[in-house]
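So, chain A:
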Amino acid sequence: MATPLIEIDHISKFFPGVKALQDVSFSIETGEIHALIGENGAGKSTLIKILSGIYQPEPGGIIRMEGEQLSHLDPLTSLHHGIVVIYQDFSLFPNLSVLENITLGRFVKRGRKLVDYKEMRKVASKSLEQLGVEIDLDTSLGDLSVARQQLVAIARALANNAKLLILDEPTSSLSSSEVDKLFEIMRSLKSRGISLLFISHKLDELFAISDRFSILRDGRYIGTYGENELDDDQLIALMVGRQINYTIYPKRYLDDPLLEVQHLTKKGNYKDINFTLHKGEILGITGLVGAGRTEVVKSIFGLNSSDEGSILFEGKEITIKNPTDAMTSGIAFIPENRLSEGLVLRKSMRENLALTILESLSNSFGLIDQSEREKIVKEWVARLEIRPDNPDLLAAKLSGGNQQRVVIAKWLATEPKILIVDEPTNGIDVGAKAEIHKLLRSLAETGLGVIVVSSELPEILSICDRVVVMRRGRVTADLHCEGLNQEDIMSKAI
Partner candidate 1 sequence: MQSKLKKVFSSKEGVLFVIFVLIFILMSILSPHKFLSNYNIQSLAYQLPEFGILSLSMMLIIMTGGINLSLTFTATLSMIVGGLAMSSSFESTGMAFLSVLIGVVIMLLVSAVLGMFNGLVVSYIGVTPMLATLGASTLFEGISLNITKGGAISGFPFMFLNIGNSAILGIPVPMIIFIVVLVYMWILLEKSRMGAAIVMIGCNPKVAEYSGIRVKKILFQTYIISGILAGIAGIIMASRYNSAKESYGSSYLLQSVAASVLGGTNISGGEGKVLGTLLAAMILQIISSGLNIFGLNRYLTNVLMGFILILVLAINFITDYLKKNK
Partner candidate 2 sequence: AQEAEDDKITIVVMPKLVGIPYFNASEEGALQAGEDLGVEVIYTGPTTADAAEQVKMLEDLISKGVDVIAVAPNDAVALTPVLMKAKNAGIVIFDWDTPADPSVVDISVHQIDDQKFGEHMWDLLVEEMGPTGEYAIVTGGLSAANLNTWIDYGLDYAKMNYPGLKLVTDRVPTDEKQQVAYQKTLDLIKAYPNLKGIVGVSTPAPLGAAQAVQEKGKNDSIAVVGSSLPTDSGPYLEDGSLRVGTLWDPAKLGYLTVVLAYNYLNGTKPYDGQEIENVGTITVWDDNRTVIMGPPADFTKENYASYSF
């Protein structure tokens, strides 16, 4: 066998109190799609940061590229060796244009002193073309939706002529057709001899695209397996250390209206939206990225007031001008981007958890009852099994999945009647995903109304009782999930 493209040899990484990686060794061949899998907090992102030179491994760990030992990696040398990473948070520049986001790295990498806009344009259009998407190169990135930003990040990696392209959960905000498109591109890269290291929590994707899997559990290396060596259950068992089933919950017919949305319209966002959420029901809202789902639920939560239409809560019309109004009616909203909208990363888990319930935690003088806060925080950390369970830990130091749990916890702590979750399991491992599904389900059973906005159809079909499909700002279908399959939904979304 030829020398592998990259060998990871006895790599460890310790943070104060956390052994994020312990003695991890495996290798990636040239021209393979290699999946790195593991639960939230298993150490996947940490490993990537070592490969890209952001973290230094503990002494003793060695990385070899095409047989040559890399003594010290920093971001630039790593780029020079052709290691390109698309991070979970994209690492893009909101204030720069799409054009520059895609191509600036090339100039830095090559040590160029001047930028050449003509060349940039050529490269950028080419990589967007390869991706098969059309984005105005002169738009500033901050004006794009999360999904399109990610497309830009991928385009940037293409423009960087990577030998090893690392994708940290690249599909988490892409719709299925875009995922297919991405996979196509990944395969064509592979056929050109580029290796890909791919992280995802979505098993179907993993099996669809990967040649080999390397599994991490609690920072330790478990093993590397070929595509055909494992099935779902075995893989999960290796990853989690126990068996987990992907449940299809029984579909129910409920008819006690909790929230009715009537003719809701917002110019340039969505038009004439109608649907009803019943007590105890889980209602899915799905569609392609950019269909306007987020805008609709934001309007319901008072973040983005609608122009026309009405919202009825338990039969009575309510006006929601801001989140406080919505919260008074018992509405909770978990936004899709936990890093910029869900969590204050610089603050502790405790402070994040208590943020939504400051009002109820405090007495009539506005003073916070500290022991009550401690009690509630402890309770939710335990109930959602947030790891590590130390409330003093900064939110930034948690793994993606645990971050999401903190966001969910902070909203459940408000004891809502309606819970709106936008992409609830974005970036969450199978185990945790199942837990979250179970949680949402048990919440619904207590009479809570739940709206789940999700692009992931299996998720919709697993937990939802009914589903509303949106396309280009309009509702195209309002279906009961009993006996529904993915194709039924897809046909309405496209």
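Inclusion criterion for the candidates: all candidates are chains of the complex that A comes from, given by their letters.
One rule holds in what follows: contacts are C-beta pairs under 8 Å (C-beta built on N, C-alpha and C of every residue); 3 or more make two chains touch, one makes a residue touch a chain; residues count from 1.
Note that this is a predicted model, so its numbers are computed, not measured.
Undergrad: Which numbered candidate, 1 or 2, lies in contact with chain A within the complex?
TA: Answer for chain A among the listed options: 1.
Undergrad: Using the touch definition up top, name the residues of chain A that touch candidate 1 in the complex.
TA: 303, 322-324, 326-327, 333, 335, 340-347, 351, 354-356, 358-359, 361-362, 365-368, 370, 410, 414
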